[in-house]
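The complex is shown incomplete by one protein chain, all other protein chains being positioned as in the whole.
Right after this comes chain A.
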Amino acid sequence: MSFFGFGQSADIDIVLNDAETRKKAEHKTEDGRKDKYFLFYDGETVSGKVNVTLKYPGKRLEHNGIKIEFVGQIELYYDRGNHHEFVSLVKDLARPGELTQSQAFDFEFTHVEKPYESYTGQNVKLRYFLRATVSRRLNDISKELDLVVHTLSSYPELNSSIKMEVGIEDCLHIEFEYNKSKYHLKDVIVGKIYFLLVRIKIKHMEIDIIKRETTGTGPNVYHENDTIAKYEIMDGAPVRGESIPIRLFLAGYEMTPSMRDINKKYSVRYYLNLVLIDEEERRYFKQQEITLWRKGDIVRKSMSHQAIMASQRFESSSHPETTPTQSQEEDS
């Protein structure tokens, strides 16, 4: 916006140094679209250039300073005005003065802490972005570049199975078992339902994955339940002693890692809901929380590097160099 049409203005463009090599990840926007953004992990350096291009070459651009910020913020939809910034870094690029020509400014945020994963949910959004600002007396010019952050976890040391006997007295007793309590996002849920007593007429059984997003504290707590998956595991009437297997591949569903009390503002939890439906459409269900976590590719890259070193050590020089391809990791 400029008065009288002929004031100088500028376009800002933020370009990352590793734009060519850095991976992009798909992330849902608030209106449901899926866009791709540069993917970062905790501790990685964010560096690049801010290009300030003058609209009218030859005219000066007076400004009150040029800066770039790296921001991580949480936005609750019912409280839009208040953005809670949990990461806020600033680099001054230029002191107040004037630009006589278009210019590029280098910046580097070294080893930035990114403690939480980017998340766009039903009532809350957590995002990271770079914001370059040319301050001016009347109106600033700014540009934002959204980034996506994934939080990685390593294989849990303790990952006990979930095994429980549940039922209705004298009517229905089942024992359900899921092989783990913590699953990574590309994992497989392997389990079984064992029928101990069946005095009702069951028609079919399914397993649902439910995502529950909880925002707010105290009296203003909002729960949003979303059924991510419904997967029929049995069609027909079982009898005592029958065992129904479960094999549910998680990679096919859009899920995030479990998030517990992020910055004391929100949680995202996942539940397996086992549902039995009888011939009169009555539903019997048992809900069980599971923990989802994100496995990194980074671990494998370093292992491949080690494999290269190992193979070079033992192979004679007459062998053609073999690039390790689909190397299977041994389960420890």
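In this text, a residue touches a chain if its C-beta (ideal position, glycine included) is under 8 Å from a C-beta of that chain, and two chains touch if they have at least 3 such contacts; residues count from 1.
Convention: contacts and distances are computed from a predicted model.
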Chain left out of the displayed complex - its UniProt protein name, from "PX domain-containing protein", "Cytoplasmic tRNA 2-thiolation protein 1", "Glycosylphosphatidylinositol anchor attachment 1 protein" or "ER membrane protein complex subunit 2": "PX domain-containing protein"
Residue touching the undisplayed chain, where the options are A:D92, A:E232, A:E254 or A:E279: A:E279
Identified contact with the non-displayed chain, of A:E75, A:E117 or A:D187: A:D187
Touching residue (missing chain; options A:L16, A:I200 or A:V275): A:I200
Those residues of chain A which, in the complete complex, touch the missing chain: 168-172, 177, 179, 186-188, 190-192, 194, 197-201, 237, 239-243, 245, 247, 278-280, 282, 297, 300, 304, 325-326, 328-329, 331
